[in-house]
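These notes are about the structure you will find just below.
Apart from one protein chain that is not included, each protein chain of the complex appears where it belongs.
Chain IDs A and B follow the sequence of writing; residue 1 opens each chain.
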Amino acid sequence: MLNPFFKNYGPLKISQIIKHLKLNTNILNEDCEIQDIKDLLSSTQYDLTFFHSKKYKDIAKNTKASFCLTTQALKNELPLTCKAIVVDNVLVSISKITSIFYPDAVNDDFDDKAIYSDKTEFKDKVKFGTNILIGKNVSIGNNCKIGHNTIIEKNVIIGDDCSIGSNNIIRNAILKNNVKILDNCVIGKHGFGFFPSKEKNVRYPHIGIVLINENCEIGCGATIDRGSMSNTVIGRNTYLDNQIHIAHNVKIGENSIIAGQVGIAGSSIIGDNVKIGGQAGISGHLKIGNNVEIGGGSGVIRDVPDNTKVMGYPAKNIREFLRENK
Amino acid sequence: MLNPFFKNYGPLKISQIIKHLKLNTNILNEDCEIQDIKDLLSSTQYDLTFFHSKKYKDIAKNTKASFCLTTQALKNELPLTCKAIVVDNVLVSISKITSIFYPDAVNDDFDDKAIYSDKTEFKDKVKFGTNILIGKNVSIGNNCKIGHNTIIEKNVIIGDDCSIGSNNIIRNAILKNNVKILDNCVIGKHGFGFFPSKEKNVRYPHIGIVLINENCEIGCGATIDRGSMSNTVIGRNTYLDNQIHIAHNVKIGENSIIAGQVGIAGSSIIGDNVKIGGQAGISGHLKIGNNVEIGGGSGVIRDVPDNTKVMGYPAKNIREFLRENK
Partner (left out) sequence: MLNPFFKNYGPLKISQIIKHLKLNTNILNEDCEIQDIKDLLSSTQYDLTFFHSKKYKDIAKNTKASFCLTTQALKNELPLTCKAIVVDNVLVSISKITSIFYPDAVNDDFDDKAIYSDKTEFKDKVKFGTNILIGKNVSIGNNCKIGHNTIIEKNVIIGDDCSIGSNNIIRNAILKNNVKILDNCVIGKHGFGFFPSKEKNVRYPHIGIVLINENCEIGCGATIDRGSMSNTVIGRNTYLDNQIHIAHNVKIGENSIIAGQVGIAGSSIIGDNVKIGGQAGISGHLKIGNNVEIGGGSGVIRDVPDNTKVMGYPAKNIREFLRENK
């Protein structure tokens, strides 16, 4: 499920959507109701989707959505069952519409509904430190510990046997069993996503969550942003060292080991059994394969295939890097 | 105004200054009183200034200051109205004298005068979380939110419509309207400035502030140090991602976008509409022009002219970098 947490304010009539985008478009069935906004693959006939790049052509051909925000150039790729709504900038338009469906996912002011842990149903079940706040829509499993000054803001599901340290802030996140969060982390905040505008940048909604799977450990001072249109995911038994930044929509596989001060930019996908050395950086929208090793300090700006060792800036085959730098 | 916050303990007699520097200098009018210590340009006849490098020669010629700490080699560049006080090390000397004028700006122990927000005049005006402390000499505008465990230490002016998250520490700072600070930031602490000494390093005062202009957003875990002799400034509508470090005296222009884990060393000046990729670092005392784009992971060690895209370590023209690293 993409977003178990954010309230969907739909359905919206297609006429409302057209109006909100200030389009001069005639669409026959403008009373038709749209339930949700989804990607090309997961849309049903009740949904609006979006199609902004030729590389999604094959998926677009088979979308089940009834309506699709797209461009003049791409609209003919859609199936007959899907009506194109042509816009100038697909991503800006989808963001505007998502903000109507999910207005609660745009801004992340502090959670003013959070209450002290000893006022909650969890007070006898969880080993709490002092000065802990718990927001609405939170569940906590058995045998968990939550340290001093930590704030579990709204929309958090914590599994069994989790140990959460002190001074953390967590919202819009699912932590599976046996997850360990050390201290001073911020998990589930919206990502660094907005449309630049000279007067005042326009934030787009982040309706994804942070999903941290079983047996993971997250080091001190981590920032793990939730996804915009998909989730940010840390795979089973993956360990993160201190001061790591994981941007929105990143997916990291299982059994990976990520050393201190690493940064992974938005929407990159990291495989299983990956080792990343300290201070390495990975650009956005990349695919790093399984069993990859990335040397400390590397700057990865291109995809890395499975079973490869890379190092350098830009990162290249590690043997080549070491040979060139004897 | 350079420092609206730190108390000036002047005036000081010129004889006191001479004595404090342990100089054997004969100055005729040693009863003359000095009001303040300022740079060459902004000094008035009541001020002491300093001149330590030939590159400020043209400004020195026209200074209005009555006295100037300088070296034997530079003293003849000063106008007749300005008396030279010759010292071995101008910067160390100016630091010592600044410490007398502004003793409160040397050390940054925790603010023991801060009180709980519900004991302040702001309790009905601001939407406060829990466990919030407010120091002396603080003002907060309309429609502001301040999250849990945040400490607004002394000397802070917050405009209207600001949203400050949880676990932040802010002091000696001005936040204009509609500024958003996410979580876990430390803003306005003194910078990393001291004179090394084998026995015990000697900190110099930081009498500048942090000025964050309208519509800015500061990501989680930022550290933005206040200036030493000038201010640290973030321009209008500039957005900072998570885990960014901005050192003392840095000035960033308007509408700039700075990605995660970037570090900007002391006194560098960044233009308007600048984009800086994740983990990039900018050395101190550089000038980065308007409309510059700096690739992720870059290490910038030289000035960058307007309208330029750079990448690499050291950063060079991005086309050159990519051609050399195909």
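The criterion applied here is as follows: a contact is a pair of C-beta atoms (placed from the backbone, for glycine too) under 8 Å apart; a residue touches a chain by one contact, two chains touch by 3 or more.
If you're wondering where the values come from, they're calculated on a predicted model, not measured in any experiment.
Interface note for the absent chain: among B:K22, B:K55, B:K198 or B:R323, the touching residue is B:K198.
In the complete complex, the residue from A:N155, A:N184 or A:S267 that touches the missing chain is A:N184. With the whole complex as reference, residues 107-112, 114, 116, 131, 133, 149, 151, 167, 169, 184, 186, 189, 192, 194, 196-201, 221, 223, 225, 243, 245, 247, 261, 263, 265, 279, 281, 283, 299, 301, 313-314, 316 of chain B touch the missing chain. By the touch definition given at the top, chain A reaches the unshown chain through residues 127, 129-131, 145-149, 163-167, 178, 182-184, 215, 217, 219-221, 237, 239, 241-243, 255, 257, 259-261, 277-279, 296-297, 312-313, 325.
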